[in-house]
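Missing here is one protein chain; the remaining ones are kept as they sit in the complex.
Moving on, here comes chain A:
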């Protein structure tokens, strides 16, 4: 299933299928590790430890900044920027949301900030974080790049 299919499905059901969480308001991995399901964990590119670190990083970033951080990893239908923006719109309160969309196959990275989040994270800050992330991805460190990106973006956003 591509991101395009994902978007179509989401428009119909008003939910976000194929996410690590059943819905944006669902429990996190830390709160409910069963939520992800054992097969989803094993079939993904991350180890359980990496998933938990990612979950922790997202929760910390949300708590510190008051913004909603989100990470999408998968195919981005061309044009990738528009696809990423469509995914961003699906997040509840997208104005305050920050989406990091990574397509490992296409080797593309898109960072989308809502118009409220953009006041805290300028496009230049996002570009700097993107450069750092891309460098990590080029070295094969998918989890490290994402964690680094979340940390940098949250640092730029500052505390709320």
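The rule is simple: a residue touches a chain if its C-beta (ideal position, glycine included) is under 8 Å from a C-beta of that chain, and two chains touch if they have at least 3 such contacts; residues count from 1.
We adopt the following convention: contacts and distances are computed from a predicted model.
Taking the options "ABC transporter permease", "YdbS-like PH domain-containing protein", "Protein translocase subunit SecD" or "Secreted protein" in turn, only "Secreted protein" matches the UniProt protein name of the chain that is not displayed.
Residues touching the missing chain, restricted to chain A, are 1-3, 6, 16, 18-21, 24-28, 31, 40, 43-47, 54-55, 58-59, 61-63, 66, 68-75, 79-81, 84-85, 87-88, 91-96, 98-99, 104-119, 121-124, 126-127, 129-131, 133-135, 137-140, 142, 160 (touch as defined at the top).
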